[in-house]
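This structure is in C-alpha cells; I'll ask about it shortly.
A single protein chain has been omitted from the complex, and every remaining protein chain is retained in its original position.
Moving on to chain A:
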C-alpha cells in the first residue's frame, strides 16, 4: 500500500521534518498551562502559520498540533470529550498548508503519550490506551493526515498499544521514543531493544526512531544504536536544538543553526533517513539543516568521538547497548525468584 510518505521514502535520499511545536507556539503567545490543541479551534490562523514556518524553511513533512490531543491529556483541561474533534481540526489545517505548498509535503498526525504509567505500577491498561489512541487516530484520519506520528514515548507497552490503535484506524504510521535517561528511555528501553520491539509488531511503522531526549549528541548515539542493530526500516532522528539555558528570565536553547546543520548531516551519516528537530528547533535552524543536507556530501558512519567533537559530550558514559563500560550494581546478592 503506498501513501505520501512511503512514496517519499522510496524516491528521496533524506527527508527533512519540522522542528519544535511548543517552542514556536509559546513565541506566538501561548500561555504555559494552556492546552496548545485548543488553538486549533481558537486560533487556526496561528496554527497554519506554525505549519507554514516549517514548510517555508524546506521541511518535507510536518507534525500536526495534536501532541497532547488524546483524552488522557485533555482531561487535565476538562476537554477529554474533544480529543477526536481537536485532532481532526489539527489535521485539516495541516492539509490546507500542505496542499498549498506547491511540492509534496506530508501531513503527519502527531500522537503524544497519555502521560500515565502502565499497570501494575500505574493506572493505564493496554485496552484503555488502545481506545484512547484509536479515538485520536480516527480524528487525525478524518482531518486528512497522510500518516500518524507517535512521539516521545518511554514505555514499550504504550508504543505497542498505539500500534494496535493505528491498525484499527487502518493508517500507516511512524513512531519515535525519547531516550533521556542514561541513553535509554525513562522506562529503561535501549536503542537495540526498541529495534527488536518494532520488528516484532504485527503492523510495524513505516519508519521509527528517536525524538527529544537530552541533546543532539545523545540522540545521534541512539541513531548509531539503531543502525548497529542491522535494521532495514528507515530511521527517524528528531533531536533538540541543544540544551535549555536560563537567560534574562527566559529559557533559550543553546543549539545554533550551524550546530543543527552539522547535526542533520551527522544524523544522515549515522544512517537516519528522516531528519528534523524537536524542542528549540526554529525555522532558522530548519533552513540551515535543509541547506546543509542539500549541499554537503554524505560522509562515512561517524564514531562516538566524531559526534562528541561536533555536538559536545554525552550525558552518560554508556547507553546500555554494550558500547562503553557497564555501570556496576550496588547489589551484592542474587535475585530472588517469585513463587
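Everything that follows uses one rule, which is that a contact is a pair of C-beta atoms (placed from the backbone, for glycine too) under 8 Å apart; a residue touches a chain by one contact, two chains touch by 3 or more; residues count from 1.
Assume contacts and distances are computed from a predicted model.
Enquirer: For the complex's missing chain, which UniProt name, "Dihydroorotase", "ABC transporter permease", "Cobalamin-binding protein" or "Heme exporter protein B"?
Expert: Options "Dihydroorotase", "ABC transporter permease", "Cobalamin-binding protein" or "Heme exporter protein B" narrow down to "Cobalamin-binding protein" for the missing chain.
Enquirer: Decide which residue listed in A:28, A:101, A:128 or A:187 touches the omitted chain of the complex.
Expert: A:187
Enquirer: Which residue among A:7, A:245 or A:299 touches the omitted chain?
Expert: Of the candidates A:7, A:245 or A:299, A:245 is in touch with the missing chain.
Enquirer: Extract the touching residues of chain A with respect to the undisplayed chain.
Expert: Residues touching the hidden chain, for chain A, are 22-23, 26, 31-33, 76, 115, 117, 120-122, 154, 180-184, 186-188, 243-246, 249-251, 253, 279-280, 316, 318, 320, 327-339.
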